[in-house]
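Removed: one protein chain of the complex. Kept in place: all other protein chains.
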Amino acid sequence: MATLRKIINDPVHGFITIDDELVYALIAHPFYQRLRRIKQMALAYLVYPGAVHTRLHHSLGAYHLMQIAISELKQKGIEITESEKQGALIAILLHDIGHGPYSHALEHTLVDVHHEELSLLIMQKLNAEMQGQLSLAIEIFTNKYPKKFLHQLVSSQLDVDRMDYLARDSFFTGVSEGVIGYDRILKMLTVHNDELVVEEKGIHSIEKFLIARRLMYWQVYLHKTVLSSELMLVNILKRAKMLSKEGRNLFATPSLQFFLQHSLSTADFASNDNNLIQFLRLDDSDIISSVKVWQEDEDKILSDLCTRLTNRKLLKVHFFKDKITDKINEKRAACMQKYNLNEEEIPYYFVNDVASNRAYNAGAENIKIIFKNGEVKEISQVENTLISDGLLVPIKKEYICSLS
Amino acid sequence: MATLRKIINDPVHGFITIDDELVYALIAHPFYQRLRRIKQMALAYLVYPGAVHTRLHHSLGAYHLMQIAISELKQKGIEITESEKQGALIAILLHDIGHGPYSHALEHTLVDVHHEELSLLIMQKLNAEMQGQLSLAIEIFTNKYPKKFLHQLVSSQLDVDRMDYLARDSFFTGVSEGVIGYDRILKMLTVHNDELVVEEKGIHSIEKFLIARRLMYWQVYLHKTVLSSELMLVNILKRAKMLSKEGRNLFATPSLQFFLQHSLSTADFASNDNNLIQFLRLDDSDIISSVKVWQEDEDKILSDLCTRLTNRKLLKVHFFKDKITDKINEKRAACMQKYNLNEEEIPYYFVNDVASNRAYNAGAENIKIIFKNGEVKEISQVENTLISDGLLVPIKKEYICSLS
Amino acid sequence: MATLRKIINDPVHGFITIDDELVYALIAHPFYQRLRRIKQMALAYLVYPGAVHTRLHHSLGAYHLMQIAISELKQKGIEITESEKQGALIAILLHDIGHGPYSHALEHTLVDVHHEELSLLIMQKLNAEMQGQLSLAIEIFTNKYPKKFLHQLVSSQLDVDRMDYLARDSFFTGVSEGVIGYDRILKMLTVHNDELVVEEKGIHSIEKFLIARRLMYWQVYLHKTVLSSELMLVNILKRAKMLSKEGRNLFATPSLQFFLQHSLSTADFASNDNNLIQFLRLDDSDIISSVKVWQEDEDKILSDLCTRLTNRKLLKVHFFKDKITDKINEKRAACMQKYNLNEEEIPYYFVNDVASNRAYNAGAENIKIIFKNGEVKEISQVENTLISDGLLVPIKKEYICSLS
Partner (left out) sequence: MATLRKIINDPVHGFITIDDELVYALIAHPFYQRLRRIKQMALAYLVYPGAVHTRLHHSLGAYHLMQIAISELKQKGIEITESEKQGALIAILLHDIGHGPYSHALEHTLVDVHHEELSLLIMQKLNAEMQGQLSLAIEIFTNKYPKKFLHQLVSSQLDVDRMDYLARDSFFTGVSEGVIGYDRILKMLTVHNDELVVEEKGIHSIEKFLIARRLMYWQVYLHKTVLSSELMLVNILKRAKMLSKEGRNLFATPSLQFFLQHSLSTADFASNDNNLIQFLRLDDSDIISSVKVWQEDEDKILSDLCTRLTNRKLLKVHFFKDKITDKINEKRAACMQKYNLNEEEIPYYFVNDVASNRAYNAGAENIKIIFKNGEVKEISQVENTLISDGLLVPIKKEYICSLS
């Protein structure tokens, strides 16, 4: 077969090169092309107008960083075969293929399955279609492959997934505080006992990476407007599903209709191919186009929420410093009275929840530093780094999202 | 009135400041918010995955450049009142508000109206709603205001619209060749006899601007894949409309359904408010979600084209150096035979057209240079610039778009 | 007077505008032009080849940020008169005018004066020359002006000086971890009780700013190679001065010769104009050209150190985790033996010192946050920020710099 060589312009990383027939076939596959129609950051574009990049773009970017990581490791003498390289590249390329539109909202309403489980099911489906050529990629993805560092590049606290999404989300939102020196981190990676470790002089870049991620959480991913719009979408989908169960025939694309009428678990997706196929037809446009139509639905709650979300007249989020458990009922009652809402209506207009974020988890899949003398330490054990105390425990902020 | 001050993160220009109540009200208006759901570059993301930015983002960016332009001109002593400033800002903010989804395709199929006419109708509708506060903006937009340079900033060969879209499209596609020095151009603008002119030392920046625009045309806007996907969408919408006229009740969102069933002219939009309201409900999601459903339509042509577009199995575009009028029939016949297509089918699979682009038009709305001695010259008359010969005539490239 | 308007290309901030006659006269003054010949980061270019930007460039950049800061504050309704604006701009423009070449080395060897004292003396000299037009600038510089926030913009833990040098040093070294969101910080500044404060939603940008600064210290300003080369230059200048005192007539430019032969204190500069004039003739080229010539000096130590510095054969720096006071003598003795150095020679080849850096000092000139409810808190008192514990105390790292 002649040498394949496609280049794709990426404003974040420059040019992305595709030079593997199998990878190219996967990218061209309808399951993957569907990711073009799913925004990486869901409704965050209501705050950051540039944040409309797609899951396809992110996974191509992570694939590109994996190429660099593997090339660097090989130059340092780490043995990685061509098959292992291909496996790791495919694992990262497909790591998010199980995402549906507005995943966060969807996974709490229309389906009861985590996107990583769906990613695995879809990879297995593709593997069957491609005569087992994805088997090694699946082993890496599920961390069953002996060279653990390949899995760690795909999924850990220092994986290329995070490197790409932080760099990309920072780029498209314009939040320069999220910029990370991923190229330097990639140069500092090496392998010790089949595990990914970072060379000593990369410590400050890792610190910066963790701080940038923490900052992106508070400034972007957990931004009040983002929280509010996602909660509103959750409530819209819950309401639509409830109305459907009550027998209403809401306008919806056929695939969205399917999920309004069925509540499926992981087992359902694994056992019945049609369920997965229906899922693979969904994308952002199904949700957005239906929400727009529902603005004029006869159900007052559904139509009001849809009108608000479509026109960006959102509920307001208020964070609280202290525990507010005891005041919730009071505030809830006040909201009911002020806006004349009854017990059926109030859950759609008054939500109490907790936003939580931990900069770094010293436990699972932690980050290890290797010193010049060969010693290896988990990063929070290294003296004088920023990774201590406050960064190791999750910060929780309780909030109320309600009609202002 | 308390001082309003909102800032919006823009990865292209930094922070955009909104400090005018009327502007803020227009941005918050559902007609404007709708632009969040319309991609600036239509289907170009099939080649450039980053090109998913929206018309809302572009018009906010152009608004920002207008702020800079006006501030620079005022610093140079050009008189611009607060009302004129507000008028120019609103005119540019709303200059694209008449765009529908995939405008290029739409304007050739579902509606028979140019987007600028719709922009004006929508501005007038907003003006009525806002007690005439947009009257000056409309005068500027329609070039009826005496200070011509304000209109020229909104619409001419050196307007802030172009500056923003070139900078923005270049940024989001990653095509660095389209980068322009818009900040320098803005510093070089001045006014002579109420007309916009460029200071002598800005000549090279203007050259670069025109060259960058020319390059973006060939490399991006007229990219083969972009041409092909847009032609395919045109054919899909034509087919859907034809089937609708024949009485088929295709799946569609209500607003799309409306335009499948009615063919409206500018006069129709001007005379019947409901037509405009239907139009203002349309966005990309209506088209994309319906095209996906039509993949399984009983009409073979519709379903095939929709499946191809959804999964990016596009027709191929071939450019020709010479006139091919005489060979068209031959090639068309070959295509019919090879793919077993009949006379009804072939127009959907074989299109002959011309891509055309002119770097600079020395005629209408041309660019003028002012020299230190006060002399003013149209730029193609200035010696030793690149603006000569080849750049003044439209380059036309004939092509066939067909099943390969 | 006709309107002056000069623009200067700055790769960091875009275009810098000069539109004030007095500012322009100061920039054109030989005292200021001299800063073109003094590198901002001294010998750091031995590690980061791009770090050759000058003190003139930095102070122009800080001047530009001051323009933005003042414009933002005025838009928020803070009263700042035209004279105050000019004063603040001049104060920041001239804040570093007292720097000599390789200041850090120079201030420990050739002169015994801190550069800020010289800046003030030079400003006073310029003020005399310019009929008192700099009086207000000097009041702001010396913090005698009632509106404290103007001084804080010039000199505090959140001044435009730091914003510019972090952004600029990060840009020219290519250390992306030092990138700061200075444009966002500038938008978050406001004034409370005549003091500079930061709006609540700017907290994360401030955290990022402090972390970036901390990182730049460890990765750049206190980089081993930078420390070593500066210590070597200190030792070279000490040796040259000692030899001069002993009567040797070393090659040197006349101004450098002057400082090899005289040891001047602040009082000497204040009382004798000629001393200041000699100082104002010095720049990097005096040092570099003489060091090159001294490579062939008859004094073995001088020639060896100069040859090493010129050709980048530097001493090695080793950091130690624990106090090494008790081991110093041992290591020193070992070095003497290994390289056959006597008691006179060893101080030039074995230096023991401490590198120290504190991310944030909660005491003097601290950073204050203003909350929506009007409350003002010093940033380390705000809950859940990164500014705690480790960042409040200076981190000290003891090191030895010696022949490896």
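For this structure, a couple of remarks:
Labels A, B and C are assigned to the chains in the order they are written; within every chain, residues are numbered from 1.
By our rule, a contact is a pair of C-beta atoms (placed from the backbone, for glycine too) under 8 Å apart; a residue touches a chain by one contact, two chains touch by 3 or more.
Predicted model only: the values in this text are computed from it and were never measured.
Touch with the chain omitted from the figure is made, among C:Ile8, C:Met336 or C:Leu392, by C:Ile8.
The chain not shown here is touched by just one of A:His151, A:Lys187 or A:Lys241, and that residue is A:Lys187.
Taking the complete complex into account, C:Val293 is the one of C:Val23, C:Met130, C:Met242 or C:Val293 that touches the chain left out.
One chain is missing from the display, and on subunit A it is touched by residues 3, 5, 7, 14-15, 19, 75-77, 183-184, 187. Those residues of subunit B that touch the chain absent from the view are 175-177, 179-181, 183-184, 204-205, 207-208, 211-212, 214-215, 218-219, 321, 383-384, 386, 388-391, 395.
Residue-level contact of subunit C with the missing chain is found at 8-12, 14, 28, 30, 33, 36-37, 39, 45-46, 48-50, 52-54, 56-57, 60, 171-175, 251, 253-254, 281, 283-286, 288-290, 292-293, 310-312.
Convention: only the chains that are shown with their structure count from here on.
Distance between Cα centroids is largest for the pairing of subunit B with C.
The distance from the centre of subunit B to the centre of subunit C, with each centre set as the mean of the Cα atoms, comes to 49 Å. If you average the Cα atoms of subunit A and of subunit B, the two centres end up 32 Å apart. Multi-chain contact residues of subunit C (touching two or more other chains) are listed as 183-184.
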